[in-house]
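Notes to accompany the following structure.
With one protein chain removed, the remaining protein chains of the complex are shown where they sit.
On to chain A.
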Amino acid sequence: MAPPRCLCRAPLPALALALLGLAAAAGPRQTPALELAQELAEELWSAGLPGDLPELEPECRSLLAAFAEGSAALTDCLGRRARPVRLCQGCHGPYRRLLAQYGSIARAVGNSSESHNCAKSILTSDRLQIVVTLSEFFNETWEAANCANCLKNNSEGLSNSTEEFLDLFNKSLTCFEHNLQGQGIDLSPNNYTEVCKNCNETYTKLNDLYNHLQRLNRQGGESAHSAHLCIDVEDAMNITRKLWSRTFNCSLPCSDTVPVIAVSSFILFLPIVFYLSSFLHSKQKKRILILPKRIQSNANLVNIQEKYS
């Protein structure tokens, strides 16, 4: 059986023309994707494949090219913002665009015939289905990063709470820098007390806001995935906490040792008193032996034991 896409037969010359037109429209700044498309067309041409070979319509081809371009842009953005993590802040634009491009591929219907559409020819024609794979990869990454959490509902721009958080974050970083500047470069780990004292307020605010956001999120969300905040916020908080606790060593010192030891040894001492006093003062429970009504024969226990031992 011939696959349905064979019904549409765009003559190769026309296709090449269209391609050229596209290339011209794109101007001198040819994207790699387009170049590739062109190369492919040329290859086909030179291979002298039969005219009825199923091929992409120009519209589909342009959609594919746009998708390729979009994904390249997104990859670039993601890669550049991997450390420190700024994915959601920086890449929500490219991601949204890519989503739209993918959507138009999935929806688009070619104009030459009703039975033909780009979704089929681009998305499901081969084993590899690279477009689907790519788009799945981006979606998964986006979801794993939980970016939706710190974007506005229409995902245009950051939500207010996130803005507030990042603002505080920047403030505390500035505070850290400010307080460290006065001192020399070769600080011993113990000399950070200045930072701890001066930035405590900002840091505590930041920490509280983070905890608050987390609690809100946990209450609202149901699935395990949304238990996380978006990766930008998490990472920012992690960095700050690491600086605060590990580098500056500002976390709470072990305190109250003496009272804790006193109280616990008091409690641990109680059972000893209890057992001793019950041993000494409580009357030991006695059992009253009952003499069984039995024949007192020779074969009583002593004999049994003698016999067997």
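Basically, a residue touches a chain if its C-beta (ideal position, glycine included) is under 8 Å from a C-beta of that chain, and two chains touch if they have at least 3 such contacts; residues count from 1.
Assume contacts and distances are computed from a predicted model.
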{"item": "UniProt protein name of the chain not shown, from \"Glutathione S-transferase\", \"Chloride channel protein\", \"Aminotransferase class I/classII large domain-containing protein\" or \"Kynurenine--oxoglutarate transaminase 1\"", "value": "\"Chloride channel protein\""}
{"item": "Sites on chain A contacted by the missing partner chain, in the whole complex", "value": "207, 228, 234, 237-238, 241-242, 244-246, 251-256, 259-260, 262-264, 267-268, 270-271, 274-275, 278-279, 282, 284-301, 304-305, 307-309"}
